[in-house]
Every structure is written in C-alpha cells, then in structure tokens.
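Rest of the complex left out; these chains stay put.
The first chain written gets the first letter, and so on, giving A, B, C and D; residue counts start at 1 in each chain.
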Amino acid sequence: MDKKIKFNTKNLDLFYGDFQALKSINLEICEKEVTAFIGPSGCGKSTFLRCLNRMNDLIESVRIEGEILFDGQDINGDIDVINLRTRVGMVFQKPNPFPMSIYENIAYGPKCQGLKDKTQLDKLVKESLIKAALWEEVKDRLNKSALGLSGGQQQRLCIARTIAMQPEVILMDEPTSALDPIATAKIEDLMSKLKKDYTIIIVTHSMQQAGRISDKTAFFLMGEVVEYGETPVIFTNPADKRTEDYITGRFG
Amino acid sequence: GCSSSDKTALKAAVSGEINGGGSTSVQKIIDAAGSEFTALNPDAKFTYSGTGSSDGIKGAAADTYSFGCSSRDLKTEEQPGLKVATFAYDGIALIVNPANTVTNLTKEQLTKIFTGEITNWSEVGGADAPIVVVSREDGSGTRSATEELLGFAEKLKADATIKEGNGNVQTTVAGNANAIGYVSLTFVDKTVTAVNVNGVKATVDNVLNKTYTLSRPFLIFYDEKKTDPATQAFIDFLMSEDGQKIVTKEGGITVSK
Amino acid sequence: MEAIKRKKLRERIIENIFLLCACVAVISLLAITFFVFYNGLAPFVSNSYSLWSFLTGVEWRPGSNMYGIFYMIVGSVLATFGAILIGVPVAILTAVFIAEMAGSRAGKVIRFAVELLAGIPSVLYGVFGLGIIVPYVLKISPMAQGESLLATVFVLAIMILPTVVSISETSLSAVPKEYREGSYALGASKIQTIFRVVLPAAKSGIMTGVILGIGRAIGETMAVMLVCGNPIAGIPTSLFSQIRPLTTNIALEMGYASGVHQELLYSTGVVLFVFIMIINFAVNRIVKTKVGN
Amino acid sequence: MGRKVKDNFAKGIIYLATGITLSVLIFIVGFIFVKGIGLVNFDFLTRDFNEKVFYAFVQNEDVSMSIDEEALKQKTPFDDRYESLIEGPIYVDNIGAAIAKVTYKNNATEHEQLVISYIEKNSPLTNAADSTGKEMRIGTDYVIQSINGTDFEGLSLDEAAALIKNQSDELKIKVVQPGGGVKSNIITTLYMVLLSLVIAIPLGIFGAIYLTEYAKPGRFVNTIRFAAECLSGIPSIIFGLFGMAFFVVALKLQISLLSGSLTVAIILLPVIIRSTEEALKTVPTSFREGSLALGATKLQTIFKVVLPCAVPGIATAVLLSIGRVVGESAALLLTAGTVAQIPGTLLSPGSTLTVQAYYVAKEEGNIELACAIGIVIIVIVIVLNILSRIMSDKLDVFNKK
C-alpha cells in the first residue's frame, strides 16, 4: 500500500553565502511515518530540516534553489509561511523555552492562533504535557518560569509546546540529545504513537534510535543524500558502500 | 583723537591674568576695552564671563572674579568692602513687535502693563489683543533697574514670560506680535521697535539730555585690598580717555561728559 | 609558588582597583546628595522658611520672600508625563523596527539617524523649539504666547527619543535568536513574536531606557528654558499655559542667589532629587516583580 | 483573518513611529542646516569668536607692487556677508600692502572701516612685532584702525593712504584680527571630551566589571547600582551646582577646563557603568565557564574573553558619552564658563561649542549663529559616530567568521 507523499523535494540546493550546504536533494517523505536523517556532523541534516518549515528564512545569507513540495504545493512559492509553520512544527537541538511560565510556554502557540478560552487552554496544556511525559514533574509549578527546569525537562517542554499546536508534521533536530534514556524512551514511544496521526521527521546522531523508531532513513554526506529507503533495508542491506561504512562505524 | 605715544604704552605694560564677570549688558563694552587693553599689554590675559549683574557682585566679593560688573546700582547690603566705579551709562528701551501700532506709552501705562493691571493693547490705544509681557530673569541688572524706574518692583505680573539675556528678550518680542519687553539700548535693532516713553524717543542723546529717564549706570567694582596690578591697570585704562572712547564706540554713554 | 603568589596578589590588587572604581560612583552620589541636601534642608531646619509654604506655595518672588514651588512641581511632572506619553511608545516602536523589521541596511541607516539625534545637544533642541515649535503653538493657542506646556512637552518628547530608542534597540537585539526561532516554529507571526516573546524578554533593558528617558525629561534645563515661559506664579491650567519647571528655576537664579534664596534653590534641587529617587524605586519594583516569577 | 488585520495594524503603527522619528530628525537637522549653513565657511572654523586688537610695530620700507591693478581689485578677502566694498583698494608702498574701505554691518551695528586687502610677499608687515618685541602675524582681512596714534576714523581712503605714506621710520599700527569664528570653541570641546573621557571611561568600565563579574549580589552591589541609577537620573544642572560648589569653590580649581571635565566625568559615570554592565551581561556564561575551566584566572577571563565580546556595547557607551559631553550645557555653564578662548592651562576657563551656541541664542538672540555652531557640532558628532562604528565593527568578535 503506497502512502501519500507529504514532502517532495526536487533538486534542492542551498547556499550559505558562497558555501553550498545542500546539493541537489531529491527526497520523498511519506505521510504518517517516521523518517530519520542520519549522517556525520556538518553534513547538512539540520539545514535540510530547517528548509521544510522555512526556518532558514531567518538567516539572511541563505539562498535556496529547487523545489520543496508540501502536499504538492511549493513552500518557497507564494504560500502563507505562518500557516506552513503551524502545520509543520519543530523541536530544536538546544532546548529553547521562552522566558515565561511553563503554562505560558505551552499556551503560547494556541494563543497566537487566537485561542482564548481558558478551559480549553488549560486542557490543551495538560494534555500536551502528559504526552510529552512532563506533566508529573511540573504540574505543581505550571506558573513558575520555564528557565528553572533542567536541560532535559526544558527539551520535553519544547516538545510539549509543539504538540500543543497539533501539527501535521513534526520536525525534530536531535530532540533527545539532551535527554536521559528514560525520557528518550518515552519520547520514542510517543513518536510511534503520534505517527498514526502525524508525519515525523527526525534528525538523530544515534543509529540505534533511527533503527528503533523510523520507517525510512536518509543518509546524508557532505550535503548530499547518499541513500534513502526503508530503515531495515538501509541498516541491514545498504546499497551504497559509504552508507555501509558509516553504519558499521568504519569511516568519518 | 590725539597722541598716546608708543613709549607710554611700553612703560605701562603689565602682565597677569584678569578675569572679570557679571552683567551681560556691559559685555560689549568690557570686551572691547579688554581687547584694547591686551593689545597694549600683550602679556596680560583678559577674560570676561557674562553671567548677570548679581553674579558679578557676588563673584567680586567672593574673589572668584578679579572684578565684577553690574548694570544697576548696588544695594546697600551688597556694598561692604567693594570699591565701586561708574564707567558708563545706558538707556533701557521698551520694545514691541514692529507690527504693533502703539508707538508711545506713559510710565504709568507701562507700570500697569508690567503689573498686570492693563492686559489688552486696546486699553493703551492699540489693537484688541492681549498683552504678552516679557521680562528678564530675577538677577538681571536690567530688570531691577527697570523695576525701580517704573515702580513695579516685586509686582511683576505672575504670567509674564521670563527670558534670560537681552538678546533672548529681543527675539521673543520680535517673534510675537503682542509682546512687550525691555532691553539695554545698545541692543535695539530693526527687528523690534522701541516705543517712546512719555513722548520721548529712546536715543543716546535723549538719555544724555535727561529727557529719556529710563537710564541706569554701568558699574565696575573690585576688592581694593586683594586687587592685583593688572586689574588695577585695566580699571585705570577703562576710566581713562582712551577707555571712554571705547564706551562711546560700543553704544554706551560715556561718564566723562 | 612565588609566581602563583604574585599572580594572586595581582588579581587581588586589580579587583580592588575595580572595586575602587565602582565606589567612585557611590562616593560621588553621596557627595552630591549630601551637599544638595545639606544646603537644601538648611532653611527648614533653621526655620528661616517654612517647608509647608515652600512645597505648597504657588508664587516665586525672591525679593518679597515668597518661595513657593508647587506650581513648578506640577509643571515639571506634567511636562515629563506628557513627553513620556508621546515619546516612549514612538521610541520603543522605532527600536522594534530597527531591531526586528528593518533589513540590515535600512537598520543601519535608521540607527545612524537615531545616534545622530542623540548627539544633537539639548540646546539645539531648544533653539529648534524656539524657532519652530513656539511659533507654531502660538498659532494654534488661545493664549497670546507660544511658550507653553505643550511646546515643552514636544521638545522633551523629541529629546528622549534617541535615549529610549538606542537602549531599547540594544536590548532587543540581545534577545537570543532561539526565542525567535521557537516562536516562529510555533506558527506565530512576526508581530506576535515581537510583542509576545521578544519585547517581554527585553523588558529590563527597555525599562532602563525609559528611566533614562524620564531622567532626561525631568532634568532637562537649557532647552526647556527657551520654550517654557518661566512665569513667576500660576499652576498650569491648560496645555497652553506657561510653566516653570524645577530645573529652569535653579538655572535661572543659581548664578547670583545668596542666603536663604540660594538655599531654597538647593531645596528645589532636593525636590527634583526626590522625584528621581521615587521614579527609580518604582521602576525597580516593577521590573523586579514582573521578571521575578 | 483577525490576526492578519491585527498584525498589519501593528505593523502600520511601527512604521508610523519610525516615520515620526525619522521625520523629526530630518526636520531638526534640516532646520539647523537651513538656518545656519550661510554662516559656515573656512573663516568660521579657523577664527576666534572674539575679535582681537594688536599694536604692531613695523619698519618703514618701500616695497613696490608685483601684481597689476586688475589683479589687486580681485583680492577681496573680507567676509561679504558682513562687509561690502566702498572704495579702493589702494596700494601703499611703505607698508607693502593694499588697503580698502568697507562697510561693516550685522543686525545690530553698521559702520565703516579700513581693511588690509593684499600684502606683498616681502612686505614689512610680514615681520611685525608686538609691543614686547615678539613676532606677530598680520593677515589680509585684518582691520587697520590707527597709525602712530592717529586714528583713521572719519578719513577717506585716500587720506588714510596718504597718512600712512607720510610716516617715517618705525610704524605703530593698530590692527584688529576679525572674530566671528568658533576655532577656540572647537578646541575647547575636544579638550573637554578628551579630559572627561580619560577620567570617566576607566572608572566606569572598571566599576561595571566589578559589579557584573566580582560583586556578590547583596546590599553593596545594590547600593552601587542604585547609586549609578540615581546618578543617571540627576539633572545635569544639579551636577553643575555641585561642581561649582565643590570643584570651583572648595577645591579652588576656578571656573576652568578641569572643573568642567571633572563635573562632566561624574555625569558620564552612570552612562558608562550601565551600558558596560548591560554589554557584559549579554556575554554568555558559557564563555566564562569555558575559560575558567581551562585554568584561566578571573582576570584573564575578563580581559581575554568577556571584554572582547562586550566591546561593541562598550563602544556604544563611549559614543553616548561623547555625545553627552559635546551636548552638555547646564553643568558646564556653571563650571567651565562662557569665555570663548582656547584654555591655556587646565585651570583656564573655556566654552564648548554647545555652551557657545546657548550663549549666542540667549544673549544675542542670534538663532542663525547658534544654528551655524549647531552644524559644526552635528558634523563632529557624525564623524565620531562613523569612527566608533568602524571601530566597533572591527572589534566585534561575533562578526568575524
């Protein structure tokens, strides 16, 4: 059964000034799956991920060529970026909670969308925190500043914040790199639950994590996608020598 | 003008710092005299700070200035220990905007205008417009001389606009069709009109022949015990014939006639 | 060992130099405070003038021994308040434009313009006020003169712009970009990001700017002197009334005043001082309670 | 969509505010330039404010003219805003120079005077001496008022020329170096900026370093911070009062450059402390931790890592400070005076450009002249701005890649 294609990039090039960080990327990312990006440091995983919700708009030196189709529509064309970003949520590598209360952090997105009803907000906040496995730890201090949380707690808060937006796609840039295994496991659990409804794209440096949670895996190397396919295939029977070398830890 | 030979100038040469201060009304005269004096005595250094008459009196007494100047008589409590000399006279002009049709005011009318009894130009024969009274700041010699001459001491109307400095009063009057103010006669120019007082025009001649009665002395004073030769030489110069020529040239009225 | 000791000693010495420098600020404040208060409270302590008539009087005639500054307090407060009301929003929004919305080139140009505005001496604002604002106010005023509360407010509002803009802008630019990214990623628009995340995060810096702005407005002397009218008496009853702010009262007469008159000018300074202190305390409190939780 | 409307509304207001700020600037600068530009020229920048009288002693010595009459007519060095030619010029052999008669007028005065319009290369005027025998300079455009005690007033140009020719041996000539310029004010301003920065910058930056890097939060730091806050709120007129009573009277420093710059330095302290503190606070703790973990001492950390990161912020503080000194008037009026001369020593008085502008506006009501001085101030501010911008860009460690 073929799944619907959510993202489709065609000959995507990206430049930071003169430096080409992405080279002719062609990727089809399917709906309601977990897609993992792996590859050595500096290979362009984060850069590519940030293209998908036009986060690179914020960096002035960036120039993009090629197409990124989201549900068939070119997101670099004439679209509503705000709308794109509500549909494509993102969790960053470094936890970045806002300097407000925990509650306000979660309620922020929905409020920006115009949700004002207190009961609804309360419910949303609670649900999101539960989903992000953080509720028990913070339920007594929802009104305290989010900056008082530990790194791991902060990252889970950021995930909860994204979940509260009920997006179609969630982009995650090494979201568990600051988490301990238990929280990681919870997030991974959560991801497998969420993928029934959402499309999840995750950058990870942990091959095990990619293997455990993803349906498809893309292997990046120096700005190119060397290989892309079903995760079991990539991990057990890669077509490209470089993929195999990387996965078995033979180069870098 | 006759001979003051180079020999005397050479003999009289003094050196040292002279720093005076006080009345702003006298500044043109004192500055001119000072620069003539330093030309004759190149080793002397002369400065004058125009800060207002009352400051000159205070500074001379406190020894911050080598001499002080005022554009009004000293009050009795200000006298002690100071040697005072009158080096010039000056008229005080009552000025209005050139657009104003009023050309003559009596002393009584002026007093009433400054105390706020008359508030509309129509009451003194002008257009139906409110009178805007512009006065100098409280420490000004010009102000206290005017107050005394017109008899409105301590009765200046509450909403009079207060401006610091002769020039400032002049520009304010020049910029406001309904304004009236007073400045040193040496300051009056085309931008304002000096009204006649009791029918007499404000001119140097009328001050001299005493028909224009709004006049006051320019004073210089110093502490006799502490004064240095340079300052003494400057004051002597100012009172000399050459000094008095400068007074006349700068628009003041000499004391030698 | 010897080297370590020497290193430590040097660190200690330099730390103390730093401390000394920090203390200079305190010492000069103490000196100024002591000096102003010592002189300013003297007439009330020695009973040569009544504090009550000083604070509630509405007429200032040194020659008649009338020293009331109530109308000046009202004038100062109204002028400052008006200037803040107009100047601060304009300034903060301009800072927002520079920091968040202008491209790097336009931002540079405007920042340069603001710094230029900051570099213009207050006297020139006074000259500008005298040359443009006063005549304009005269035109629209029901009163016969243009020197007025309104003219003062305009001049002060313009004068606080650069202070508030440049300090707000600095603190806005210092907000980490992670906050902005986080907000955008949650589907917030640029405006929402600015008003809900960036501005609150920069609050303390902006407040600093506003305090400095208030300080500049309430303490401004020379520019105000040229446009406020400086009447001898009278509580301002409309925007077109003349005012005599506390500062110009001091500047006009300090040069020559002596005795009780001089001391009461210092007392005027004390009142100004107290105002600044109150503002500082209040703003400190606001910043602390808001940021605290 | 409600949000779009709201956003556009907010955007509109932001644009409006920026527009207001910019137009206010353009309006003010425009006003100052339009009013003042007519007065600004080379003479304005290079002359003293007050005119200066000299007695020059010159040897009588015939020098013939080396240029023709036409060329002589072209030489009109005087300032045609104030002076217009009536007669001449006439070349006088025994002083080797030409004189001309002009009317001098500004809005208050109007009179005739003789000016030197041309001087030969080997004219005796080029080695004149003053009454003490010191060498002195006489330039074209100087007013010439008397010779050997005989005043030129009331004489026609021919009579005056004849009078000069009739003198023999040594000549004693009274000349007036024209004023109306702001050279002395420019120099006083620069002195003032330099002196006050030299005093305030180290104090302020070191103080701020102590507050952010060393002091443990507590009463002491709060006191200093509060002191700085209060200082920044105190109007400069109060500093002026203090400076006058303390530096001028109590320390007997007179109304002088030194009293002025000490007073201004105190005014600058809080500005510098606050901005430096802000700049230091924005340096991430992780830099400090990283440095300390490498065994750097606190001092090394501060000077090698923290300060370089804070340099742009500190540069802003310095810029603000310069602006403040240049713009200060109330405090300087009371401590440095209004004398438009170049201060010879630290203890001489001197008026900065701003004080001069205020003085001119107040005392002479001369808005044009005040604006002309304003132009000079604005140009100085722009130059300093650009300089510090270049500096801080050069120094910004985060810009370098």
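Here is the rule we go by: contacts are C-beta pairs under 8 Å (C-beta built on N, C-alpha and C of every residue); 3 or more make two chains touch, one makes a residue touch a chain.
Model, not experiment: these values are computed from the prediction.
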Notebook entry, point to check: In terms of the labels given, what is the subunit stoichiometry of the entire assembly described by this structure file?
Noted result: A x2, B x1, C x1, D x1
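Convention: only the chains that are shown with their structure count from here on.
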Next item on the list: Could you find the chain whose CA centre sits the greatest distance from that of chain B?
Entry: A
Margin query: Taking the mean of the CA coordinates per chain, how far is chain A from chain B in Å?
Written below: 82
Item checked: chain A and chain D, separation of their C-alpha mean positions in angstrom -> 60
Next item on the list: For chain D, write out the residues touching at least two other chains, lowest number first.
Entry: 3, 361-362, 367
Checklist line | Shared-contact residues (touching 2 or more other chains) in chain B | finding: 51, 164, 168, 171-172
Check: If you look only at chain B, which of its residues touch chain D in the complex?
Finding: 1-6, 9-10, 13, 19, 24, 27, 31, 35-36, 38-43, 45, 47-51, 62, 64, 164-172, 174, 187, 189-191, 251
Checklist line | Of chain C, residues touching chain D in the complex | finding: 7, 10-11, 14-15, 17-26, 28-33, 35-36, 89-94, 96-98, 101, 110, 112-128, 130-132, 158, 161, 165-167, 170-171, 174, 189-192, 195, 205, 208, 211-212, 214-215, 218-222, 226, 247, 250-251, 254-255, 266, 269, 272-273, 276-277, 279-280, 284
Notebook entry, point to check: Which residues, counting only chain A, touch chain C once they are in their complex?
Noted result: 53, 55, 58, 60, 82-83, 85-87, 89-90, 92, 94, 96-101, 108-109, 111-113, 143-145, 158, 161-162, 165
